[in-house]
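A single protein chain has been omitted; all remaining protein chains appear in their positions.
The letters A, B, C and D name the chains in turn, as written, and every chain counts its residues from 1.
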Amino acid sequence: MNAIIFSAVWGIVMMFSGVFIKSKTTPRYLAIIGIILLFVLNAVQLNSGKALIDIDTHDMIRTNSFNLSFLAVVFGSTLLFFLLSGRDVEKVGEHVGEYFALIFFVLCGVALSATFNTLLLLFIGIEIISIPLYILTGSDKRNLKSNEAALKYFLMGSFSTGIMLMGIAFIYGGNSNASFFINNIDLGQGKMPVMIAVGLVLLVISMSFKVSAAPFHFWTPDVYDGSPTVFTSFMSTIVKVAGFFAFVRLFENAFGKIQDQWQMLIVVITIATLLIGNVTAVFQQSVKRMMAYSSIAQAGFMLLALFAMNDWGKEGLVLYAAAYSVATVGFFAIILKMNDYTIEGFNGLAKQQPVIALTATIFLLSLTGIPLTAGFMGKFYMLMAAVENGQNYWLVIVAVIFAAISAYYYFRIIQAMYFKSSDQVAMDSVEINPRFKILLIISAAIILILGIYPELLLGWLYH
Amino acid sequence: MDIKAYIILSLTLFTIGIIGVLVRRNAIIVFMCIELMLNAVNLLMVAFSKMHAASAVAKASVNYASDAQIFVFFIMVVAAAEVSVGLAIIVMLYRNTHSVDINFLNRLKN
Amino acid sequence: MSIITLLFILLSAMAAGSAIMMLLSKSPVKSILWLIVVFFAISGHYVLLNAQFLAIVNIIVYAGAIMVLFLFVVMLMNLNAESEPAKNYRLHFIGIISGGSLLIIILSALMKNDQQQLVQMKIGDQGLIANLGKVLFTNYVLPFEIASILFLSAMIGAVIIGKKN
Amino acid sequence: MGSYITFPELLIWLPLVAGIISFFLKGQNAARNWAIVASLIILAVSVASLFYADDARYASYNRVNYYWLKYIGNSFYVGLDGTGRLLSFLTALSFPIIFISTQKNNYKNPAAFYGLMLLTQAGLMGVFVALDALLFYFFWELALIPVYFLCSKWGGEKRIQTTFKFFVYTFGGSLLMLIGIIYVYLHTPQRFFEDGSVSQHSFALQSFMAALLNPEEQQWLFWLFFVAFAIKMPVFPFHTWQPDTYDQSPTSVTMVLSGIMVKMGLFGVIRWLIPVFPFAVDSFSNVVIILCIAGIIYASCIAIMQDNLKKLIAYSSIAHIGLMCAALFALNELSVQGAMIQLFSHGINIIGMWIVVDMIERQTGVKNISQLGGIAHKAPVLTIFLVIIALANIALPLTNAFVGEFLMFSGLFQMNVWYAAAAGISVILAAVYTLRMIQKVFYGNTNSLTEGIKDISLAEKLSLTVIVAFIFFLGIMPQPIIEFTKEAVSQLIAFKK
Partner (left out) sequence: MSNILELIWLIPLLPLIGFIINGLGRNKLSKRLVGIIGSGVILASFILSMLVFMQVKNGTTFNVSYFDFININALQLGFEFKLDALSSLFLLIITGVGFLIHVYSTSYMHEEAAKDFAKYFSFLNLFVFSMLLLVMGGNFVIMFIGWEGVGLCSYLLIGYWFTKEENTNAANKAFIMNRIGDLGFLLAVFWLVAKVGSVNFDVVFSAASLAKLSSTDITGITLLLFIGATGKSAQIPLYTWLPDAMAGPTPVSALIHAATMVTAGIYMIARSNALFSLSEFTLAVITITGLVTALVAASIAIQQNDIKKVLAYSTVSQLGFMFLALGTGNYVAAVFHVLTHAFFKALLFLGSGSVIHAMGGEQDIRNMGGLHKHMKITSITFLIGCLAISGIPGFSGFFSKDEILAGAYGHSQLIYAIALFTALLTAFYMFRLYFITFTGKFRGTHEQEHHLHESPSAITIPLIILAVLSIIGGYIGVPEALGGKHELALFLSPVVKSAAHHLDHNTEYLLMGLSTVLVLAAILFAWVKFKNYKAAGEATGFGRILQHKWYVDEIYDAVIVNPLRYISDFFDKIIEKKGIDGLVNGVGKAVNYGSRQLRLIQSGQVGAYVLLMVIGMLVLFIIQLFA
């Protein structure tokens, strides 16, 4: 609750800062202060269990340690994002305050979609996430790619919203309790009513779209590629894991009891996602676009939480979200400093910028899922969840085979950095200040610490 | 009326919207088709609300049946916001390319 | 056949027919006009269902505001009927086939159910403004407030995107 | 839970810390000397651990269990037992030998090179002492990462692709094992921690052994584990990464790979596969043994016509490892004891082989048998060492490998006559390719390439002398090593169904 209110409020503050403050850097500092406050407020609620402003939400919002810790992960990652890439936000255009305002609105949407208890708030939350993102995607107005990405994102996003609404309508229609509350859906005895089934499929489709699961992922590569890189970083991490969290929250609370009736859908989507994400990423030449496919591939792994629908999966999702967000935000921060976004652009980086190359390596290893990185722990929990689920073991084997393939493209960058040399300057050293390096090192340290002792984070869940 | 009639109607409208998205290339028309889809949903929602109102459950609490209509209201709200953003994007694109043909949007691919 | 059924069929035919016409119209302006017809038909349905508030809002917001906005943009861009070049009929065909089969699949699943569930027509006070207003500002005050964020972001978006540098 | 630091911990942390320190050293010599000193200290610790082998009296020195990930019943549970002690000693012994014998090689960025080498050692040590499945998996992967960098950075011409193939291959295999670990884990009984907390399942070795698995489950789990181990060993037909990797890696890394790293697979079989899946081992032992024997003959045949010296050794290693694997699956006292001895012997011998090959390659710049010749004229001492090691490699009596192979063949024979007979063909084929190699490389006349070759220097002589000393000592008196592993062997064969 704290998070929802404060992020909205701070978004408005940021909005006005754009109007009243002429300096380009001040909004960034304001934003950092805001996100810290947001984090703290959320932590307070996590700790005390009580919101500062107690509003009667008529049970439309439900907070618990689980979704609050997820929000903590999201806000923490956003803080890291602001610190690492805040300066790059300033470079996108002149509306710096507005950009940050939109990001705070997105966070408001994230907070909603993490705590909703009714389909209405799910819908509004997702829309509050989406609409600012359409804008951020197109924020590089002179860049045709950015324009194109914005329109594609907008059209397909609205399309999926329509599908989601149709799903909600059918769920409501099929729900003999005549309610939008996700914990108040009458699933009937045995096989679920057909209307619920139709609505469920439509919801799966639209949520898959939001988390860019195949075959509803088509917007992802183009949009991630076209948007200003700094927003790609934000979109592909924080927003994406929020989508996942909403996905899991919705299906766990609404349809968790009859999971065996819809698991096959998730299996199909998971396999398609793993296949398309991992395989297509292999051939990409642009690191940015490769990261887009990589995010699809990672989504495939996160889908295992939905496939499993048990405690391991939920814990794993939080862990995965943290690992994936921190690593990706960190890696995008490095991409942003590169002169050349192709893989060749990374050639010889280890020689020129050993610290940055090292942290990049840790991020990539985490994304690959090498032990002692948080990424491994995330994958490990996911696999554990999937195995415990006890059905369709072969899916797990498919998943790890694709995990092995994922090493292929992540390691291409490591190879380029360490084992190839180049005369080109990979990074303008003007851009690289010690503070940036320290922040990268901190991010890498977070990855390693979570990799070694994930219970630091998981401890919150059972606060 | 049987609810099936409304389901058929709104699904038909919905499908027409989908087909429109599939076949039309003018971004504005595509967007209008999406609006049509939303309207189909709205109609269905209202129909469902009245369906529940007819059934026993809703009699206990009158609000239950209002829920769906409130939901429709919110859909309209969101649609309005979406339209403003969407049209802004289309206009921006038009300013840069002098075209709203979505098939020309293929700088980003593969 | 009761008058209600008749009205229902009439409005439905009007909605579906106008929707198809919207698709078929070459000129964007005509499409918009056809769509407005659809919205009116749907509003008629709302009236039939005794959802008076929505019927009004639909006309005001959709037909009145949104569609006018569309029209405005189309006029602004000066898009003509022939703005869409040669059509790819194969793609159209595939699109219609897949969309149609989607419809058939969902409908065939839904229609298997023999149980008749009736819809309350003309009666019921849930859709009245008074009721809805009460619910909106008591139970639904949170979403209502939150929706403002949506508009704020839309507004910012219009500023960011629309403003000329 | 002793109040002092235990041997297994020391064996992990020392190389780890030393490796990290090494990254910060400047200059060619500093890093190298540091690595040598560090590895000698580790060797000293390992030797000391040999004196505290009596578990009854010194359990607190050899075993430690810290809480780590308590929610999931995982703990930092390490310990030394017979097999682990043997292999950790092999690891501790090999590294100083490798460092000393290859010290003439000048590496670009030596600090990183030696740092990564020491990290590899830490990973290997971890694998050999881990008594917790998750921990085992951690170290299993961690040993791989530094090797990946070592090979890709300091290797030969095609190093990047080759190493990457190696990496993906083993990584994929170990992920399959991870699934297996998880599955078994979810079937383990409750674990009670000493502070009273309870976890639903546990990764500890004992819990794994107590896991409730029916034979059918064991059967498919077996393959998940076995494929990971088989790739690492490697067993035919999972071996194709190996010749190229050995060929392309810098020789000191190849020594680690072939001398120690391949033992990880065998160790995995000993520590996990046989104790956890006794029924599956029973039902698949014939399949595995046939696979191994096919691999033995296959690899030996390829080695016969192999022109590349390094690949020749690689194929011979495949044959040897195949025999060890087959022996382990024969699972009787003779074969397992033989495999234990051979685990150690093979490590020593093959490192010796690589030292010689490294010298030749460094001095002549070639590794093709057809381009070499007559080295015995120029480097008689080197030749003598090579001949001794090569003969040990083909298991001549009074060398260490004979004892191991004798017992392994003997055990295989007890299982099935034809296994021993078929595998025995390798005895002949090994002689064929080894002698051919000696003949073409060392005998005959010198040519322009081998004309300038110099005999070995003191450092290499020292390393090779240590190796040869082990060859003869264990060849004549293998009993000490048998005593060390006897208990482990009897525990292992108790799992035979």
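As a working rule, a contact is a pair of C-beta atoms (placed from the backbone, for glycine too) under 8 Å apart; a residue touches a chain by one contact, two chains touch by 3 or more.
All values reported here derive from a predicted model rather than from experimental measurement.
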item: Interface partners of the hidden chain - shown chains only, full complex considered; value: A, B, C, D
item: Touching residue (missing chain; options A:V279, A:V398, A:I432 or A:I449); value: A:V279
item: From D:A420, D:I453, D:I467 or D:L492, residue that would touch the chain that is not displayed; value: D:A420
item: Residue, one of C:V29, C:A65 or C:A109, that touches the chain absent here; value: C:A109
item: Candidates A:I4, A:L155, A:M302 or A:L317 - the one touching the absent chain; value: A:L155
item: Contact set of chain D toward the excluded chain (per top definition); value: 165, 168-169, 237, 239-241, 298, 301-306, 332-334, 337, 374, 376-377, 380, 391, 396-398, 402-403, 406-407, 409-410, 413-414, 417, 420-421, 424-425, 427-428, 431-432, 435-436, 439, 442-445, 476-479, 482, 486, 489-490
item: Contacts of chain A with the absent chain, listed as residue ranges; value: 152, 155-156, 159, 163, 194, 197-198, 200-201, 204-205, 209, 214-216, 218-219, 221-222, 262, 264-265, 268-269, 272, 275-276, 279-284, 405, 408
item: In chain C, positions touching the absent partner; value: 91, 94-95, 98-99, 101-102, 105-106, 109
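In the analysis below, only the chains that are shown with their structure count from here on.
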item: Result of counting contacting C-beta pairs for A-B and B-C, higher pair; value: B-C
item: Rounded Å distance between chain B and chain D, as computed from the means of their C-alpha atoms; value: 65
item: Distance between chain centroids, defined by C-alpha means - chain A, chain B (Å); value: 26
item: Approximate Å spacing (C-alpha centroids) for the pair chain A, chain D; value: 42
item: Multi-chain contact residues (two or more partners), chain C; value: 106, 110, 139-140, 143, 147, 150, 153-154, 157, 161
item: Interface hub residues of chain D, defined as touching at least two other chains; value: none
item: Residues of chain A defined as touching chain D within the complex; value: 365, 370-372, 376, 380, 383-384, 387-388, 393, 396-397, 400-401, 403-405, 407-408, 411, 415, 418-420, 453-455, 458
item: In the complex, chain B residues that touch chain C; value: 1-9, 11-20, 22-26, 28-29, 31-33, 35-36, 39, 42-43, 46-47, 49-51, 53-55, 62-63, 65-67, 69-70, 72-74, 76-85, 87-92, 94, 100-101
item: Chain A-touching residues of chain C, taken from the complex the two chains share; value: 106, 109-110, 112-113, 138-140, 142-143, 146-147, 149-150, 152-154, 156-157, 159-161, 165
